[in-house]
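Apart from one protein chain that is not included, each protein chain of the complex appears where it belongs.
We call the chains A and B, going by the order they appear; numbering starts again at 1 in every chain.
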Amino acid sequence: MTLLEATLVTPLTGGLVLAILGHRPIAGWINIGVGLLTFGASLAMALDVFSHGPQLSPGRMFYIDAFNVYLVVLTAFVGLTTSIFSRPYMQHEVEKGRVTDRRLRLYHSMYQCFLFSMLLALSTNNLGVLWVAMEMATLTTVLLVSLYRTPEAIEAAWKYFILCGVGIAQALFGTVLIYFAAEAKLGADRDDTLLWTVLHSSASGGLDPAVITLAFVFLLVGYGTKVGLVPLHNWLPDAHSEGPTPMSAVLSGLLLNVALYALVRVKMLVDASLQTHLAGYLMMGFGLLSFTVAGLFLHRQHDVKRMFSYSSIEHMGLITFGFGLGGSLATYGALLHMTVHSLTKSAIFVTVGHACQLAGTQRIEHIRGLIRTQPAIGWGLLLGVVSIAGFPPFGVFISEFLLLMATMKSWPWLTIPLLIGFGVAFAGLFRHMQRMVFGEPPPGQQPVRANMIPVIVHLVLVLFLGLMIPDFLSSWFEQATLLISGESL
Amino acid sequence: MEFAKLGLYNQAIILFAALALLTSFLMLAQARMLPLIFTFAWQGFLLTMVTVLVAMVTDHRDLYVSALLTFVLKVVVIPWLLYRLSVRLQMQYNAEQIAHPTLLLISGVVLVIFSYFVAKSIIHLSGLATRNIIAVSIAIELLGMLLMCVRKSAVAQVIGFMSMESGIFFAASVSAYGMPLIVELGVAFDILVASILFGVFFFHLRDSFGSLDVGQYNHLSEANGADAIDVRPVMASAHTPGDHA
Partner (left out) sequence: MDSELSFWALAVVQTLTFIAAAPLLAGWVQRVKCHLQNRAAPAVWQPYRDLTKLFGKRLVVAHNASWLFRATPYIVFGAMLMACAVVPLVVVHVPTAAIADVIVLVGFFALARFFTALAGLDIGTAFGGMGASREMMVAALAEPAMLMVVFTFSMTAHTTNLSVTTAYILHQGLLLRPSFLFALLALAMVAVAETSRIPVDNPATHLELTMLHEAMILEYGGRHLALIEWASQIKLMIYAVLLINFSFPWGIASEPTLQALSLGVLVVAAKLTLVGVVLVVWETVMAKMRLFRVPQFLGFAFMLSVLGMLTHVMLEGGN
């Protein structure tokens, strides 16, 4: 498991190094370098798993199977591309005077520590350590959301801290309840009771249904808060819009995925114990609620980052709905959607970051004529919105189509709110995007130095996934689908 | 489970757990800063005592470690941090206005009844003679959440969060005889870091908003209309040509 150790230790050491050197101009390059190393290690580990099957670390603390391996690679990849974007962006911010040297050090070290905690959460086998890593992810980003130290940023960070703190505490209680049930079944003298592998193998018909139901409710509320499920989503638009843009990109693109991953892991345990579909129904309900409510809220927004945060909530709601639906088709679609949404949303946020630098404001009515002033940004935003709204050549269309097909198979009348939701979100996004990209640019608007490479790479990947899913990725998805839903495609 | 037939240790367990529940209610009603912090410390102490007694009754050695962690964190470190913070922020004599204290207390009672019903369905798995304490632990957690939701002072919200976590730790101790050591240490570490971050936040909040009254933090509220204030500083220098190095 040394590849896994490399994947985990690299960002942690990077974080420690950047805590000292983070304010130097070289910090941005160190950030990129560390990201590159992490990505390389994760890719190597993924190839290892692909050829040899699920891997359990010697102490059984870490477990890499088909479900989390591609998430690990995705996290490392988006972390890398966002760090490429963040280097010139943060330099610009320093030149503007919005970030001091100390805060830049904090930013860089916390960025890597955040990546470390997400990778830890994804790869650990112990449910308790999963909780610790999720909480660590919250703690590392809290100070970053308030990086600019404006009253709004601090308010957003406080809200984030408190609401996610409450949610995470409920998740801890749910974990305690799972441990309680597991101990009753497995005996109190073992020290491996919280290991997911052990729980999964002994779960079928073993764990007490009343306790597991209660545990799932608490865990749904807890991790659901971090996923951004309505009605626990209030922190999300604030936190994602007030922090620096690289933070918005990784928070929207990665952290939501990791929280949902935790939820699905628990759902697998619950499904095996309960033999009913309670977990699925709950997830479907919350997912559908988030999907519709977020789509409606999308229209009212005046801040571009808030608007895209609501779009994140909407898509995470859709993915939750997909996982709740169960069955191979919906699970496959949900897994694919997690990937493409992560790529597209981070690309969008990168573009939006540049657009805001260009226009000097985050308010939608003051951003105009992007395509005239700097065509790269304008096109990037246009294509990004087209992608996230679910247009055919892009990958989001495929996953949404799969989810619709799955819904039509099992719950036909639910396709109507889904379609309406798609339409509403599409209308909202386009309404705002059209005014921002086209239209008359305000006088004196100059192009900014923009590094659009991450955006181009992400969008090309999403397009690629929409046209053709490569073999190894497809077999990963199939294996994960088999693992999660119990049936193969 | 007839009370009179329990041994002295078990009776003491029940007594201390009930007193810890009382401290939760006292915190709900307490408007002044320093007594609130001390009541929280008392709650931590009572929960430590219960954990030690459960360890003695059931002979689980790991619970002594849990009790030590609870004591160090909840009785010593966090109250001391909060006390120092309120002194540095010069807030130690502040008292906030609680809107409807009696209503708050009655909601607390409702939550206790709710947690009793929740616990009834799950306690049959426990081997303790005093297994009803799980209901008290759920109640302490829910009361901590109530404290966080309704109080207007940021410090009270933090104490609610810590109290919530006390309740959960306590639930782990009495239902599952403590969690694996690595998990407990991880949780304790997280809580410690969280409390330090809270401290940092208090200063930021005070500097930005001028007060630690959560009701003032509504710049981003959509009810007020986030469009009411144009919050973005206009980056004027972006317009000057030749500014990009």
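Heads up, the rule we're going with is that contacts are C-beta pairs under 8 Å (C-beta built on N, C-alpha and C of every residue); 3 or more make two chains touch, one makes a residue touch a chain.
Note that the coordinates shown come from a computational prediction; the quantities given were computed from them, not determined experimentally.
Shown chains touched by the hidden chain across the complete assembly: B. Set against the missing chain, the residues B:P101, B:G127 or B:G215 yield one that touches it, B:P101.
Among the residues B:M27, B:L73 or B:I133, only B:I133 touches the chain that is left out of the figure. For chain B, the list of residues touching the undisplayed chain reads 1-4, 8, 11-12, 14-15, 17-19, 21-22, 25, 29, 101-102, 105-106, 108-109, 112-113, 116, 130, 132-133, 135-136.
We adopt the following convention: only the chains that are shown with their structure count from here on.
Only residues 60, 118, 121-122, 125-126, 138, 141, 145, 148, 154, 157, 161, 164-165, 168, 171-172, 175-177, 179-180, 182-183, 186-187, 189-190, 193-194, 197-198, 200-201, 204-205, 208-209, 214, 217-220, 222, 226-227, 230-239, 241, 243-245 of chain B touch chain A when the two sit together in their complex. Across the complex, chain A meets chain B through its residues 92, 95-96, 98, 126, 128-129, 131-132, 135-136, 139, 142-143, 146, 149-152, 154-159, 161-162, 165-166, 169, 172-173, 176-177, 179-181, 183-184, 188, 191, 193-194, 208, 210-211, 214, 238, 242, 300-303, 306, 356-358, 360-363, 444-446, 448-449.
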